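With one protein chain held back, the other chains of the complex are shown just where they sit.
Presenting chain A:
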Amino acid sequence: MTDRTLDFFRLIEKDSNVKLAELSLRRPKTKDFDDSFLNEARIIYNSIYKLQVFLSRIRHAYLKSIHVRNYSALTKPLMECSREELDKLELSDVQRDEIDQEASTIINICVSRIKALEQAEENTKTELGEKHWYEGLKNPEKRARKELLLAHHSGVLWFLQNSLSKVSETLFTLQETRFEQAKTSSLLNNNWQNRSYSPPPRVQLSQSDFSQNLSQTQIQELEDENELLLQEFEDTMQRVQYTSRSLNEIIRLQAEISKQLSLQAAQTDKLYEDAMITSDTISSGNTQLKQARSRNSRAAKGLFIVFLILSFLLVAFDRIL
């Protein structure tokens, strides 16, 4: 492709007083729309986009297999950190859970805000449907405009739901990976736990043989280690259970969003068809009007005179009879 924009602007500059610099700097409108629907939609999209960016940046830290026990207080909210800052983080399980919760909350808020917009559109559509027959006759262009706007808004809603579906999928993948990691490490711990119970008999044997060699402190240390391993194993199991619950939550959310998406697609298709049919009807209506006007007016005049004569005859006969 070849960019002819500068060429074009230079030609305009020659033909008018508009400066090339002014034309080049102009930016299309991306916010503060006249249409409040679009403003709300843009706000929703910004939240979705921010979440998508955040999830991609936090992925490295989130999936690190280091599980910090006590977390250090962060200097600023996670969502405002850069990729480099987030990469360096070491997160605790509590922090990970908080991230899951907050992301789910944001998605839920978006879902409800989109539903609110859908409801508003539904109301407008019903109003339009009720006003149908006489409004259509009075001002067909106005009706066509409203229908097109409905189709346009429906397309915007589909776009939002599609973006939301993508971000919920990202969150799902993240949580699923964490879940798999937790499951694997719990299995490993399980095996290790099993194995760590088999040495004790040997230890006892060696204890009987070498009881003088193993001091009280060493036995205590081994028992402490076992305790620690048990504790870790329980922690991992808890982690697995919690992650599994939040996984269920995100899957349900995803299923709901997918359903909404396919419904919205069908809705948008229908609204688009309606809008096109109305505009086609108006076009053909206009054509008919033009044709009617250009039809030979003599024929119309002649018909009028005939009817006039006939009505006079009718009155005359009535008088006579």
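Quick note on the criterion: contacts are C-beta pairs under 8 Å (C-beta built on N, C-alpha and C of every residue); 3 or more make two chains touch, one makes a residue touch a chain; residues count from 1.
Here is the rule we use: contacts and distances are computed from a predicted model.
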item	value
Chain left out of the displayed complex - its UniProt protein name, from "Vacuolar ATPase assembly protein VMA22", "Enhanced ethylene response protein 5", "SNARE binding protein Sly1" or "Nitrogen permease regulator 2"	"SNARE binding protein Sly1"
Given A:Ala120, A:Leu149, A:Leu222 or A:Met237, the one touching the chain that is not displayed	A:Leu149
Per the touch definition above, residue among A:Thr184, A:Gln218, A:Gln231 or A:Asn248 touching the missing chain	A:Asn248
Sites on chain A contacted by the missing partner chain, in the whole complex	1-5, 7-9, 11-12, 14-16, 18, 22-23, 26-30, 33-35, 38, 41-42, 45-46, 49, 53, 141, 144-145, 148-149, 151-156, 158-159, 162, 176, 244, 247-248, 251-252, 254-256, 258, 265, 268-269, 272, 275-276, 279-280, 282-283, 286
